[in-house]
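The structure that follows is given in the form of C-alpha cells.
All protein chains of the complex are present and in place, except for one that has been dropped.
What follows is subunit A.
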Amino acid sequence: MAKYIFQRLVYMFITLFIIATASFFLMKQLPGSPFKAEEKLSAAQLEILYEKYNLNDPLPIQYLNYLGNLFQGDLGVSFQMNNQPVTEILMSRIPVSAHLGIQAMIIGTIIGMLLGVVAALYSNSIIDYASNIISVIGISIPSFIFAGLLQYYLGVELGILPVAFWGSFAHTIMPTIALAIFPLAISARFVRTELIEVLGSDYIVTARAKGVSNATLMFKHGLRNALIPLVTVMGPMAVSLMTGTLVIEQIFAVPGIGEQFVTSIMTDDFPIIMGTTLFFAFFFILIILVIDILYGIIDPRIRIAGGKD
C-alpha cells in the first residue's frame, strides 16, 4: 500500500510538471499584456515594469526561471494586486470556495442519496416519479437559474436571506443550495439505478432469508454495493465544487477562488493564472488518488494490487 501511494505521488509530480509546462506556454499566447489596462503609464514606465518582472526575457528563460521558483515553493507575486504573493492570495480565497463546496457537496449527496434510496424502495410509485422529476430538473437546468430564482424569492420578495456578499452563515445558504442541486440530482439518479439492480441480486435474498430488517437490508447490504459508480462521478464533481464555481461566486459576489481566477485571466495576471491552475491540477489529482483508495475500502474486490491491504 505504501509502495502504491509512493508510486502514485511520483506520477502526480510528473503530471503536475506537464500541466505547469503546458499552461505556461499557453498562457503566454494570451493577447494583451498585464499592464495594458493601466492607460496612464508611459512607454518608459511600461518598460521599467516589464524589466522588473523579467517579461522582456526570451520565453524559455522565463519558463526556467518560473520552474526554478516553483521548486522552491515560490509562486511569484501578483502583477495587479499590490505585489501580494500568489500563495497569500490563494490562501485567502481557497477557504471561502472550499467552505461553499464542502457544504454543497455534503448536503447534495446526502439528500440525493436519501432520495435515491426512497425512489429505489418504492420504484415505479409516485415517490419514484417525483424523485425522477427532481433529478431531471436538477441535471438539466443550470445552477445560475436557481441562483437567480433564490435571490429573487428568498432574498428580495421574502427578504429572509441576504441577496449577496460574504460574511455570516446566512450568506452561505443560497449559494450552497444553488451549488448543491446538481450533485443532489446526480446522486439521486445513480443511487436509484444502482440500488434497484443491487436489490435484485441473490445476496439480498440471502440477507432477507436471514431475517434482517428492511433498514439493515438497505443500508448495510444494499447501499454499500451501490456506491461504487457514485464515488466515480462524485470525485471530479467535488473538485469542481470546492475549487469554486465561477458563475455562482460571481452572482453572489462571493470572494472565492473561481471569481479570482476569471479576473486574473482577464487582466493577464500571469502568476495568479499559473498558481490557480496548478492548485486546481494538484487538487484534482489528489482527489482521484483518494477515490482510488476509497474504492478499495468500499469494495474489497478492488483492493489495490500488490498487497493484502
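By definition in this document, contacts are C-beta pairs under 8 Å (C-beta built on N, C-alpha and C of every residue); 3 or more make two chains touch, one makes a residue touch a chain; residues count from 1.
Going forward, contacts and distances are computed from a predicted model.
Engineer: Pick from "Peptide ABC transporter ATP-binding protein", "Acyl-CoA dehydrogenase", "Ferredoxin" or "Ion-translocating oxidoreductase complex subunit C" the UniProt protein name of the chain that isn't shown here.
Structural biologist: "Peptide ABC transporter ATP-binding protein"
Engineer: Taking the entire complex into account, which one of A:S92, A:T206 or A:T232 touches the absent chain?
Structural biologist: A:T206
Engineer: From the list A:Q62, A:N132, A:T193 or A:N225, which touches the chain that is not on show?
Structural biologist: Candidates A:Q62, A:N132, A:T193 or A:N225; residue touching the omitted chain: A:N225.
Engineer: Can you list, in ascending order, the subunit A residues touching the missing chain?
Structural biologist: Residues in contact with the chain left out: 201-203, 205-214, 216, 220-221, 224-225, 298-301.
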